[in-house]
Each structure stands twice: as C-alpha cells, then as structure tokens.
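Structure, as structure tokens:
A single protein chain has been removed from this complex, and every other one stays in its place.
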Amino acid sequence: MIKTCMDNVREKAPLVHNITNYVTVNDVANVLLACGGSPIMSDEPDDVEDITSICVGLNINIGTLNKRSIESMFLAGKKSKALGHVLLLDPVGAGASKLRTETAVKILDELKPDVIRGNISEIKTLALGSGTTRGVDADVADAVTESTLDNAVAFAKNFAAKTDSIIAITGAIDLVADAENCYVIRNGRAEMGRITGTGCQLSGMMTAFLAANPENKLAAAAAAVCAMGLAGEIGWSHMAEGDGNSTYRNRIIDAIFNMDGETLKRGAKYEVR
Amino acid sequence: MIKTCMDNVREKAPLVHNITNYVTVNDVANVLLACGGSPIMSDEPDDVEDITSICVGLNINIGTLNKRSIESMFLAGKKSKALGHVLLLDPVGAGASKLRTETAVKILDELKPDVIRGNISEIKTLALGSGTTRGVDADVADAVTESTLDNAVAFAKNFAAKTDSIIAITGAIDLVADAENCYVIRNGRAEMGRITGTGCQLSGMMTAFLAANPENKLAAAAAAVCAMGLAGEIGWSHMAEGDGNSTYRNRIIDAIFNMDGETLKRGAKYEVR
Partner (left out) sequence: MIKTCMDNVREKAPLVHNITNYVTVNDVANVLLACGGSPIMSDEPDDVEDITSICVGLNINIGTLNKRSIESMFLAGKKSKALGHVLLLDPVGAGASKLRTETAVKILDELKPDVIRGNISEIKTLALGSGTTRGVDADVADAVTESTLDNAVAFAKNFAAKTDSIIAITGAIDLVADAENCYVIRNGRAEMGRITGTGCQLSGMMTAFLAANPENKLAAAAAAVCAMGLAGEIGWSHMAEGDGNSTYRNRIIDAIFNMDGETLKRGAKYEVR
C-alpha cells in the first residue's frame, strides 16, 4: 500500500495549489517536483479560485498569514471542497498568536480539511483550545515519546473522530490517525529540526499523496510521512565532513527525487495501532 | 556575438529591478549575481519608481501576482519605459486564470515589453487568446518539437511582428524571435523541468543580458537562453550518485557563475532561421 501510494504520485503527477508561507515556499515547490507532483502558488483573492480549479489538491499553510492570504484561503478552500479536491491544513504557529489560532480553528470548522498536519503543540491547540506553542517548534513537554505514546495515539484518534479529518502529528515519533487506526512511524532524524521547512515540505508532499490516492487517504498520508522521514535518513547518510543544515536540506529533497515506491516500502518503519 | 553578449554582462554589471514571485526569487537574485549582474527587488507602489530609476532593466514576472504588485508592475513599467530601460515580461501562468491572462495582456498592450519570455502555453495564450495552460508548466500538446518546428518558428515571428517585442519561447527546443529572425536553440536538459524556477531565473538573467547589450537585443536574448541551457548541461555533468533536483538547482547556478563568454560560445547550440 505504502509503495502504491508513492507510485501513484509519480504516475498521476498531481497539480497542487499551495497557499503557503514565503519562508519555505521554494522548498515546498521543489519537494513537490521531487516526488512527482507539480506545484502552483497563488494567494491573491482574485486569482485563487481559478488556480485551484485546475489543480487536484490544496495545501493551506498559515506560516506567514496575512489578511489578504487569509481571505484567499477561504475562497480557495470553498472552491476546492466544491470540486471534491483534497484539502490539507498546516496550522503553523497555532497557539503562538490569537490570529493564527483563530484562523486555524475557522479553517477547521468551515473548510473541514481532509488532513491536518502539524506538531503536537499546534494540534493540541486546535484540539484543546490551549497548548503551549513555542514559536513554530513543538514544546518539549508535549513531545510524543515512547512513554506518552498510548495517550498520544488515543488523543490523535479522538481528534480525528471529532473533526472527521486525518490527523498527522509529526515529531520524534510521528502519528497519522483517523478515528479507527493510527500509524505510528519511526522514520526520520532529529537533525531535520535544524532545517527550516521540513514540516512545510511534508505538508505539500502529503497533499500530492492524498490527491493521487483518493481511495486510501490514511495510507497516503502515512506514506508521505514515511517518505519524508526516510529521505531524512538517506540524506543524512550522504553527509560529508563540513556539511551542515543547508546541505542537509538539499540532500533530503534529493532523496525524495531518487526515491521510488519500492525503496519507500523497504525503508518505512511503522506499525498500525 | 553570443560571446560578446555575455562578456558585456560581466563588464557592465547591470542592476536589474525584479518584480517577481516569492517562490523562486532567491534563485533569480543568485543567478543574476552569478552571471555578473546585480539584483534588486521591490514591489511596493510607493517604492518601485525610485528603485527602477537607479536600475537599467526591469523584470516583471506574474508568478504570484497580487493587487499591490500589479499596481507596482504598471508604475515601475511606465517609469522604466520613460527612462529607456529594458523591460521583460514573464507571463507565468497566463491562461491558467483570468487575472493572470488579463494582467499579462494589459502589460503587453500598455508597457510594450522589449521581450516576452514564457513557455509555449503562456505565449499562445497571449497571442491567440486561448492556450491550454496546465498550471505553470507547458501543456504537452503545445510542445515545440522537430515536427512542429516550422509552424512554431512562423508563429513566434508573427507574434514578434505583431507586438514589436522579442518573443522567447522556452521548452525542449527554445525559440527566440523578432519579426525577421528566429534563433532555434537546442541547449538544455529535460531534467531542468524538475526544478522550480529555471524559467524565472532565465527571465532575470535575460533582462541583464539585454540591458548590457542594448544594440543587440535579439542576440542578447538568445545568448541568455543558450547560457541557461548550457548551464543545465554543465550542471548535470557534475551530478553524483544520490544527487537530485535540489542539488541540480545549485549546480546550474554554479555553472552560470563559472561560465565565461568563450565557454558559452563553444557550448551554444543554435541556428538562425
């Protein structure tokens, strides 16, 4: 299934509309191309409905939201839903500001994304109305570890049931849950946190994976998480003396570029609970 | 001539004002520095006239246009024309949305760019009022191939005559035409399409080439296309195992950085029809 999910992206080349932050947007575009998808960016209210209409998925990331882009998120989101496209929400910094929290909650309520992908602080903010977000990185107290895993899996499933969305919580251990099943994924490396945008990249790529696998959205979301984590492992294995986070950024996207479904299947480390 | 065009960029170091999309803007800046030019970015209506006044060329790219930047495109464009600067239009996604098509057509009509650089879908949209743009990448049915070449050359010359602009259509085979002559260029590699922004980079660099060669704009535009394509070939020759599109992006800009006029002259593959 994981293998098929990736093969389908390469075969179908889904065109993904991204309303995303300007910090990591170039990496999001390149990772979408690397995995076999195709990116387009547009955040002007007068433009987004046309653009999203020619796509098959919409990736909404609130990392550098502003009043104009928020308006565009809702216009594009409604059009995208009306057309039956895949919709992903990446609630960057939810909990860190009133505007981010309220925007993310409103998107959740009004647009009902197929999948919400964030770190544990952001997801807890949406689920519990609290959370202790420290900027865009997850608060340590919230980390999903082996000792908190049972609770975290239950939390993810409950929130998935409540929202009818797939909930993807990424961190040291990644969780991808619907109401019934939760993929617990142990790919990736801690050093990925030393690069800006691996989360944003994953959100873009995950949108492509879901769009190419509409009948298997949960597995597709999990496959995207495995692919990103595995790319982090493969990329790290190519690091040479003197290399740092900037080279690592390139190596991760390169690893996605060179990854096929078979490689992903062999390298994916997950269990379903 | 091709050699001289590149040497002149390195000698004159043209300062280019870019109103461009936020997806590939960093690469546009770095490729301008790589080829010997100098970039400046500004898209605020209150700022663009001053900024364009200290430059020698203006690169307008509508890849992530919005109401504010559109206003800036016209303010900067009119000032730039009044000062006799070079003006390039990159109609990213023309045909993909009403706003993009209308904005590109209006720029064409009101600002009369020295050169229009796009893929065949975008250029056909401007020329024929139709086209079948698939996002920001060219539709396959529109591709310039050996079998469609005669028609494509005639189309490019006709559109150049109609607009009094140089028409640069990039793809597997690149065309750079005025009303009388068309450079048919066979540099480049298909893998360049797996990186975001090689087209945007070319537009930035082409603006610098024209600004440094005001007496030979057609040859300068063709030289920029050859340089980008040759950089794609040289960059690819430096790819090692495990490298992918992210590393390739760096390698292409690096190849421009290291290219001199003599190397370009030897590597350029073109005929004039």
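Each chain carries a letter (A and B) given by its place in the written order, and its residues are counted from 1.
One rule holds in what follows: a contact is a pair of C-beta atoms (placed from the backbone, for glycine too) under 8 Å apart; a residue touches a chain by one contact, two chains touch by 3 or more.
These figures come from a predicted structure and were not determined experimentally.
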item	value
Identified contact with the non-displayed chain, of B:Arg68, B:Lys162 or B:Lys269	B:Arg68
Where the missing chain touches chain B, by residue	15, 22, 25-26, 29-30, 33-34, 38-44, 46-47, 50-51, 54-55, 68, 234, 238, 249-258
Contacts of chain A with the absent chain, listed as residue ranges	21-24, 26-27, 63-67, 93, 96-100, 133-137, 194-197, 242-247, 249-250
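What we mean here is this: only the chains that are shown with their structure count from here on.
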item	value
Computed distance of Cα centres, chain B from chain A, in Å	33
